[in-house]
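Just below is one structure, and these are the notes that go with it.
In this view, the complex is presented without one of its protein chains, the others remaining in place.
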Amino acid sequence: MAVTTQARRGSPLDVLRRFAQRLPVHVALIFFALLWSIPTIALLLSSFREPGDVVTSGWWNAITHPLDLSLSNYEDVLNTRDMDRAFINSLIITVPSTFFVVLVAAFAAYAFAWMQFPGRNALFIVMVGLLVVPLQMTLIPVLRLYTDLTIDVDMPILGGRVFGTNSYIGIWMAHAAYGLPFAIYLLRNFFGSLPRDILESAYIDGASDAGIFFRLIIPLSMPAIAALTIFQFLWVWNDLLVSLILLGDPELAPMTLKVSSLVSSFGTQYQLLTAAAFISMALPLVIFFALQRYFVQGILAGSVKG
Amino acid sequence: MIGRRWWTPWIWLSPALVLLTVFLFYPVVNTFVTSFMDADSAGGIWDLIDDPDKFVGLDNYEFIIDNPRPLVSNTHAALYNNGLWLILFTGLTVPVGLLFAVLAARVRYEAVAKSAIFIPMAISFVAASVIWRFMYEFNPDVGTVNAVKTELGSASTAWLQDRGSPQTPFVDAGPDSAWGPLQVNNFALILVGVWMWAGFAMVVLSAGLKGISTEVLEAARVDGAGEWYIFRRIILPILSPTIVVVATTLVIQALKKFDLVWVMTGGRAETDVVATLFFTEAFRQGEFGRGAALAVVLLAWVVPIMVISIRRFQFQEETR
Partner (left out) sequence: MAEVRFENVTKDFGGERPAVKDFDLQIADKEFLVLVGPSGCGKSTTLRMLAGLEEITSGRIYIGDRLVNDVAAKDRDIAMVFQSYALYPHMSVFDNMAFGLKLRKVKKDEIRNRVEVAARTLGIEELLKRKPRALSGGQRQRVALGRAIVRSPAVFLFDEPLSNLDAKLRVQTRAEISKLHLRLGTTFVYVTHDQVEAMTMATRIVVMKDGLIQQVGTPSELYDYPTNMFVAGFIGSPSMNFFEGTVMKDDGGLFLDLPGFQLPLPPERAPDIEARAGKPIVAGVRPENIHAREYTPPGTRTAEFESEVEVAELLGNETIAHLSIGEETFLARLDPRVQARPGEKLPLAIDIERVQIFDRESEERLGEAKPTTKPA
């Protein structure tokens, strides 16, 4: 009988053995994770360096000379280049757009998932098709529509440009519309996967369609809604093309537009660009870290075993 | 359900339908019409009604095919580059994403590792462009990639301008250079795309991986299958619908690519893609008709994807 070094589960030898088996995995994973993070780290570090340093020496030097860091780039970019205004603009554009998309898509997805009506399948198929339509196909007519339909209202607080080019409502609606195919597709699939019995039970219990929607479907779909919200938020926040075309006024420009114009004006002044870029990234990164758990978590076991 | 009024579903659908019609259906039709019109036709159908002379038939398409002004608007380069993006971008991102998903699933710090890869997705293409312009900077004292390259002994490359020593359809690099399909600068751009989207592929594939019941894998292990065999014969087939989903999304991204190219190179040095060319033509040159035609070309490329996803969707429905 051969003697085997079979380590018992949980014993130090066993732990070490399993770690050794996994070592290549660990190495590979950590290597890639670092590799992937380097560009972002480079940006971050550079943004804190003195203008002179950035263009003369590699950013890695910053690690060895931590005391040469400064916030001057940020001051410059925020105060003189209007990045602060751009930040607020990005917020104003993104938050309502995200909200509208999720709301409108949820309503429609509910109908697609759980109601019968003539043409349901055909309509959904058309929508699935719309998923892939490139924005370019739609922008010229939409721009024209907006220029024709520009509405200005002369009112104290709510006044100003109500609709059309350079209007907030205009851009909200555009972003909401562009986000719909994906949102409806995602939510409809999720809603459809909810156990039918739960909905039937609620129906027998006396819930109306709206009741089922708000009391059951939405609470049970939070992971999908969270995921959608993140996607949509990032999508709108990071959008360039739509703002470029529908929003010409620099006062209203979101950060993407701002950074883009900085690049074309100051192509090699990396100290400015890195700071500006980082500001535009800050919020998405925060949101990503905060909500990531949501969409990694998934739905927990419900009323049915397994 | 008994008792539901016939108009109820339509009420739930109406906001979406209105938005979709105004911003998607109507414009698509209109752009299509505009592609057959001449330069000053932003209004599409309406302009045509006002002034039927604007109709120029297939002129814009001919322009795209003939490429009469390659120095200003190189349509061939744009089309070719889009093709490159399609193949390389998708072809690299999916395996990379899958690799990460599989690797990360085996460690306890999975969530952290995945975040690191996923972060680039959170940033805008514009910010990414800044990051990578910085990375690709020619001067090895500034540009990280070239710094590494010079450390390793070779000369630094102008990643974003270099049309590549291999001879490509667009660059005559001299009689001694070999023909290669890829210009260095295009490749550099595509790499940035992969950097950004690998995280997406990873997250989706990771969710797909988790959906594979452990019992199936355990049964295979008990049967004596090795890890690689399990991967190839069990995991991949079960994942294939997910892979298709990821791949189709990436293909769409590749075709739509605008921001990245625009900010990094502005389409110069033959890195133009159809989307950037569209913008230049329509909004810088005022050639709305040509712009529309380019947009239609994009749509045409996308149609097969549309068909695939619709077919797949219908198949899924049957098995629901």
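Things worth noting here:
We just call them A and B in the order they show up, numbering each chain from 1.
We take it that contacts are C-beta pairs under 8 Å (C-beta built on N, C-alpha and C of every residue); 3 or more make two chains touch, one makes a residue touch a chain.
Since the model is a prediction, treat every value here as computed from it, not as a measurement.
From the set A:I38, A:A207, A:A226 or A:A282, the residue in touch with the chain omitted from the display is A:A207, counting the whole complex. Residue-level contact of chain B with the missing chain is found at 1-3. Taking the whole complex into account, chain A touches the unshown chain at residues 195, 197-198, 200-207, 211, 216, 219-220, 300-305.
The rule is short, and it goes like this: only the chains that are shown with their structure count from here on.
Centroid to centroid, with C-alpha atoms defining each point, chain A and chain B lie 17 Å apart. Chain B contributes residues 1, 4, 6, 8-10, 12-13, 15-17, 19-20, 22-24, 26-28, 30-32, 34, 42-44, 46, 100, 103-104, 106-107, 111, 113-127, 129-135, 137, 139-142, 144, 147, 195, 198, 207, 210, 248, 252, 255-256, 258-259, 262-263, 266, 275, 278-279, 282-283, 288, 291-292, 294-296, 298-299, 302, 305-306, 309-310, 313-314, 317, 320 to its touches with chain A in the complex. Partner chain B is touched in their complex by these residues of chain A: 22, 25-26, 28-30, 32-34, 36-40, 42-43, 46, 54-60, 104-105, 107-108, 110-112, 115-117, 120-121, 124-125, 127-145, 173-174, 176-178, 180-181, 184, 192, 203, 209, 234, 237-241, 244-245, 255-256, 259-260, 263-264, 267-268, 270, 273-274, 276-278, 280-281, 284-285, 287-289, 292-293, 296, 298.
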